[in-house]
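One structure below.
A single protein chain has been removed from this complex, and every other one stays in its place.
Labels run A, B and C following the written order; every chain starts at residue 1.
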Amino acid sequence: MTDEPGPSPIDRPAGGMSVGRLEAFSDGVFAIVITLLILDIKVPEGAHGQLGAALAAQWPQYVAYLLSFLIVGIIWLNHHATVNLVSRTDHRLQVYNLGLLLAVSVLPWPTALLAEYARDGTADDQRLAVLIYGGTSTAMAVTFNLLWRYLIKRTALHRPGLDLAGLAVRNRRYNVGLAVYPLATAIGLVSPVLFLVLMLALAGLYLLPTPELRTDA
Amino acid sequence: MTDEPGPSPIDRPAGGMSVGRLEAFSDGVFAIVITLLILDIKVPEGAHGQLGAALAAQWPQYVAYLLSFLIVGIIWLNHHATVNLVSRTDHRLQVYNLGLLLAVSVLPWPTALLAEYARDGTADDQRLAVLIYGGTSTAMAVTFNLLWRYLIKRTALHRPGLDLAGLAVRNRRYNVGLAVYPLATAIGLVSPVLFLVLMLALAGLYLLPTPELRTDA
Amino acid sequence: MTDEPGPSPIDRPAGGMSVGRLEAFSDGVFAIVITLLILDIKVPEGAHGQLGAALAAQWPQYVAYLLSFLIVGIIWLNHHATVNLVSRTDHRLQVYNLGLLLAVSVLPWPTALLAEYARDGTADDQRLAVLIYGGTSTAMAVTFNLLWRYLIKRTALHRPGLDLAGLAVRNRRYNVGLAVYPLATAIGLVSPVLFLVLMLALAGLYLLPTPELRTDA
Partner (left out) sequence: MTDEPGPSPIDRPAGGMSVGRLEAFSDGVFAIVITLLILDIKVPEGAHGQLGAALAAQWPQYVAYLLSFLIVGIIWLNHHATVNLVSRTDHRLQVYNLGLLLAVSVLPWPTALLAEYARDGTADDQRLAVLIYGGTSTAMAVTFNLLWRYLIKRTALHRPGLDLAGLAVRNRRYNVGLAVYPLATAIGLVSPVLFLVLMLALAGLYLLPTPELRTDA
C-alpha cells in the first residue's frame, strides 16, 4: 500500500517515512564515514629524529584517505540532489537507501586495505586491494543508481514541478558514472599508482565548477 | 504531570520533549552504530602474497558485519515508524527509548565476539558467542516492544488520525518479532553457522518488499 | 550586542545562532559519546574454551560502560529540557554549551580508566581512577549548572510563557545534583565498588518515573 499511496492531507503519514528523517540518518552515516577515515592514518611511533622519513613513507595512506574523502563527499552531494526530488518515501526507497549506505559504510575497510598494500604488497596483493577498493566504489555507484532509477520511475513520490529535462541530463551523467569506476579498476589491475591518480582525477573533475558538471549541484 | 498533559497551545512545551529532538538523537545513535561496525573488520598485515587467503579466512567478520548492519537498519525503520505515531513525548517514553538505544549501542561488541569465535572457538566458546549475540538482539526486540506497547497505550501522546487497524497489524508483527530472535538463538546453540544463515534470512525477509511486510514501512 | 538583542522580526538573526543548530551539534556530540563507549569493551582473544571466564573477569568494563551510558543519557535529557527554555542563543550561551560538551566528550577516557583500574589496580591507583571519573562527572554537573544559571538569568533569551514555578523546582533539583557526584566520589575513595553501586543507583533513581522526578522530563 505504501508503494502507491493516494494523496493524503496528513503531513507525515503514519504509513510512510518523512524525507527529513531519511536525510538525517543518511547524513549521519555519510558524516561518520567521512570522519572515521582519519583513524586509519597512523602516527609513527618512536621515530627518533626520522619522523619526516617515516611520514613520507606513509604516502599511500594519505592518498587513499583523500580519495575516499572525495568519493564520500561526491556521493553525499548526489544523494542530496536525488532525495531532494521526492516529497515522500516508501519501504522500497528506504531499502535501496540502506543498500547505498551499506556500500558507503564499508568504504573505510578497502581504504585501509589499499593504504596497506598499494605500495608494499606483492603484485598479486596490490591487484586484490585495487579490486576490492574498485569493487566497493562500483557498489556505491550501482546502489546509487538503483535508488536513482527507482525514484525516477516512482512518480507518485515526486515533488511537484520537477524539471524533467534536467532529470534527463542527470540520468545521462549517472549512466556515465556507472562505467567510470569499473574502468578505473580494470586499469588499476595493471598499475595501482595509476589507479589512485585516475580516481583522484575523476573526483577532482566532478568537483570543479565546470558549467556542465554543476547543473545538478 | 508530563505523563498526562492536557492539550497545550505551545508548540514545544517546556514540560515535554519535542519528538524531533528524540528522533535526532536516536538517528545519531543508529547512524553511528551502523557505521562503527566496519572498524571491527581488520586489514591483514604483512600478507606477503597471501592476501587473498588471509581475507577469505576472515569470512565470519563479513557475515557478522552484514548481519548487524541489517539488524540496526531494520530497527531504525521500525523506530521511525513507531515514533512517527506520536506528536509529543514524556519522561517514560524517553526512558524506554534510552533502553532501546542501550541495546543498540551494545551491538558492536557481540558482533566482534561472534566474528572472533563463530568459526575458531571451541564448541563452548561458539555457543557463548551465539548466546550473547542472540541475547543482545533479543534485548533490542524486547526494549523496542516496551517502547511500542507504551506508545499504543498512551493515547494522549498520539498524533491525531492514527489508523487503528494498521496498528493492530503491526502489533501482531512485532509480537512475532519478539519470538524470532530467541528461537534463532536456540537453534544457534547447535550450529553457529546455521544461526548466521537463519538471522541473515530473517533480515532479508523483512527487507524484501513483499506486500504484507511493507505495510508499515 | 548579541548578548542583549532587542526583539527581532527576523526568524534566524545574522547576529545570533538558532537554537536548532545548537541542539543539532550537541545531540551529535551526545550521540557519538554514548555510542563510542562500547569501543572500550574488549573481546578476549584466544580464549580456547575459557571464554566464559574471560568475559566474567571483564565485569568492571560492563559496569563502567553502563554507568557512563546512563550519565550521558541523563545529561542529554536535562540538556534538552534546558535548551528548550530559550528561543534564541548568544555567544556566552554557546561558550557555556561548549564547556559542557567538553566535559561530556572527555568521559570515555575516565570510563576506560575506571574499567582498567577499579578492580585490578593497587589501592592508590583505584582511588585515582575513582577521583578522575568522579571529577569528570562533577565537571559535567558544574558546566551544566553554569549553562542553566546563565539561562535562568538571561530572560531576554527565554521563550514566551515559561512556567516560573516549574523552573524553581528544577533549580532545586539541579542544586542537589551538584552535590551528588562529589559526595559519591568521596565515598568512592574508600571503596571503588561502592562508588560504582552508588553511581548506578543514582542514575536509576533519576530514570525511574517517580512523580517528583518526572516533572522536568
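Simple rule for what comes next: a residue touches a chain if its C-beta (ideal position, glycine included) is under 8 Å from a C-beta of that chain, and two chains touch if they have at least 3 such contacts.
Since this is a predicted model, take the numbers as computed values, not measurements.
Enquirer: What residue numbers in chain A mark contact with the hidden partner chain?
Expert: With respect to the unshown chain, the touching residues of chain A are 23-24, 27-28, 30-32, 34-39, 41, 43, 45, 47-52, 55, 66, 69-70, 73, 76-77, 80-81, 84-85, 159, 161-163, 166, 207, 209, 213-217.
Enquirer: Taking the full complex into account, what residues of chain C touch the chain not shown?
Expert: 1-3, 10, 12, 14-18, 21, 24-25, 28-29, 32-33, 36, 39, 90-92, 94-95, 98, 101-102, 105-109, 112-113, 116-117, 121-122, 124-125, 128-129, 132
Keep in mind that, in the parts below, only the chains that are shown with their structure count from here on.
Enquirer: Expressed in ° and rounded to a multiple of 5, what is the rotation angle of the C-alpha superposition of chain A on chain C?
Expert: 180
Enquirer: If I average the Cα coordinates per chain and compare with the overall Cα mean, which chain comes out closest?
Expert: B
Enquirer: In whole angstrom, how far does the Cα centroid of chain A sit from the Cα centroid of chain C?
Expert: 35
Enquirer: In chain A, what residues contact two or more other chains?
Expert: Residues: none.
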